[in-house]
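All protein chains of the complex are present and in place, except for one that has been dropped.
Labels run A and B following the written order; every chain starts at residue 1.
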Amino acid sequence: MKYFSVEYISIFAGFILLLIGLWGIISQKNILKIIISFSIIDTSIHLILVSVGYIKNRTAPIIDGPVTRADAAQQVTDPVPQALVLTAIVIGVGITALMLSYALKLYEKNKSLEIDKYKSLKW
Amino acid sequence: MIRNSILLLIIAGLAFIFYHELSAYHGNDGLNETANYYATKGLSEVGAANLVTSVVVTYRGLDTLGEVTILFLTAAILALMFKTSHSQKETQKRITSELLITASNVLLPVIFLVGIYIFINGHLTPGGGFQGGAVLASAMVLMLLSISGRKIKHAVLDFIEAISGIAFVLLGILGIFLAGGFLDNSIFSLGTFGELFSAGAIPVIYSFIGLKVGAELSNIILVLNQTQNVEK
Partner (left out) sequence: MVSPIYIIAVLLGIAFLLGLFKQPGANFVRFAAVITLAFPVFVSVGWLIHFIIDPAEPFMVYTAGALPPFSINLKMGLEEAFMTSAVNVLGFFGFIYLYKTLKAQGEKAVVLFLVLIMGLNVVIMTRDIFNLFVFLEISSIALIGMIFFKRDLNSFSAGFKYLIAVTVISSFLLIGIGFIYYLGGTLNIDDFIANNNGLTRGLSTAVFLVLIAVLLELKPFPANGWALDVYQAAHPGINAIISAGTATAALFAVYKLLPFGGDLWLNIAVIIGLITFLGSNFLGISQKNANRLLGYSSIGQIGLLLAVMGFSKHLGEHFQMVFFALFISHFLAKAGLFWLSGLIAKDEIKDWAVLRKKPHLLFLFGLFVFTLIGFPPFPSFYGKWQLVMDLASNYNYWWIGLILLGSIFEGVYLFRWLGYAMKLEPEEGSSIKLDWEKIIPIAVFGLLIFLASYFTNEIFPSNFNINLIPVYFVLFLFVIDFLPAYIKNTIAIAGMGFYAYYIYPDIEQDTLRLVFAGIFLLGGILTMFAGYSVKGRRPGFFPFAIMMYAGLIGLVEAENLFQFFFAWELMTLGSYILIIRGKKSILHAYNYMLFSLGGAYMIFMGIALAYNGHTSISLEMLQTASFPGWAYTLLALGFLTKTAALGFHIWLPGAHAEAESDVSPMVSGILLKGGVFGLLVLFMAMGGEQAGEHPLLYALGWLGAITALGGNLMAVFQEDAKRLLAYSSVGNLGYILFAFAFMTNIGWLTGLTYSINHFLFKTLLFLAIGGVVWRVKTHNMYEMGGLIKRMPWSFIAVLIGIITLAGIPPLSGYAGKWLFYNAVITKGWYFQGAIVFFAGTIAFLYCFKLIYSIFLGQPKDKFRKVKEAPIWYLIPQFILMIGIMVFSARPDLILKPIGDLLSQSAYFPTDPLSWENVTASTNLGYWSGYKIMLVIGGMFVVLLAWLMIMSRKAKNVKQFNIVYAGERPFTPETTHYSHNMFAPFNKALGFLTTPVVTDFWNGVNDTSHAFADSFRKIYTGNGQTYIAHILAYIVIVYLILL
């Protein structure tokens, strides 16, 4: 039954999302859909990372309320993956913005959002 | 058909890799050595109630500096990419509903306040510079929607961005001289644990981060908004 607890579900979902995102990237022709696939991948990675730091029956790593300073180490989840996710989210935002603006520029140049219309460079 | 089968094969291969990774996952029983350090010694060393914040701003402060830089870069690249566009023409007027204008007049100060609250309390609550900055930027979205046609100056945003960025770096350097190293937060007194004025430089740094992130995201939105007007 342990596989039905939240951390297993979330990490499993994370990997499924990751595969869906990767599939989207290599199968979708439309650049916007590809960018959406990247967002899915981002989310999936965040899910995976957060699950990695989760500890059953523990709370957020903030010393407040029930969590006391003295035995914080026994009460909180791992703060590191959360910090990593925070960084990863910000990077993801930057990358997405870049992708979208590139898409915009490509559309401006060639009036198309099909990725196989941009093959002038090859071999 | 062949193409899709190959692609499916690739995805199946990746699934195989991930399966191996996933099967290594067995949950956690307790904090590992690193996390344990943060949850015990870290409390007295950094003095932030929010452990994530102490990791983000202090222990992994260099990452955070990088993060801010990435947003900074993104904003710069967007400005560079659409540079020819936004300088040339007047943005078109769009008719904005009275409702939106009134609501935004009411909401804007509140949103600003919330944003500032979030980043100032980053060391105590589940908030911080990035979250607060994002809230600030949402105010910018609202402004753009409601106050159509008015030019929001890049210069102001750039100024905030530059000043807070430099302040971040300078605070980091101060750490070398006054404390244990770059980005050490104990350059200021750690104060009483759990108070607003505690955790040394963290609230200050997080405030600058908040301002910088807010300015950067606003810049991104602004640039994209202006290109949208040009597109028409």
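Definition applied: contacts are C-beta pairs under 8 Å (C-beta built on N, C-alpha and C of every residue); 3 or more make two chains touch, one makes a residue touch a chain.
What you see is a predicted model, and the numbers here were worked out from it, not measured in a lab.
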- Using the touch definition up top, pick the residue from B:A76, B:L107, B:V141 or B:L224 that touches the left-out chain. B:A76
- Contact partner of the left-out chain, one of B:I101, B:V114, B:A179 or B:L224: B:A179
- Note on the structure: The missing chain sits against chain B at residues 6-7, 10-11, 13-14, 16-17, 20-21, 23-25, 32-34, 37-38, 42, 45, 58-63, 65-67, 69-70, 72-74, 76-77, 79-81, 83, 155, 158-159, 161-163, 165-166, 169-170, 172-173, 175-176, 179-186
- Residue-wise, where is chain A in contact with the chain that is not depicted? 18, 22, 25-26, 29, 31, 34, 38, 41-42, 45, 48-49, 52-53, 80-81, 84, 87-88, 91, 94-95, 98-99, 102-103, 105-106, 109-110, 115-116, 118-123
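One rule holds in what follows: only the chains that are shown with their structure count from here on.
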- Note on the structure: Per the C-alpha means, the centres of chain A and chain B lie apart by a whole-Å value of 16
- Message: Can you tell me which positions in chain B touch chain A when the two form their complex?
- Response: 4, 7, 10-11, 14-15, 18, 21-22, 25, 27-32, 34-36, 38-40, 43, 49-52, 54-56, 60, 63-64, 66-67, 70-71, 73-74, 77-78, 81-82, 124-126, 128, 130, 193-194, 213, 217, 220, 223-224, 227, 231
- Message: Per the contact definition, I'd like the list of chain A residues that touch chain B in the complex.
- Response: 2, 5, 7-8, 11-12, 15, 18-19, 22-23, 26-27, 51-56, 60-64, 69, 72-74, 76-80, 82-83, 86-87, 89-91, 93-94, 97-98, 100-102, 104-105, 108
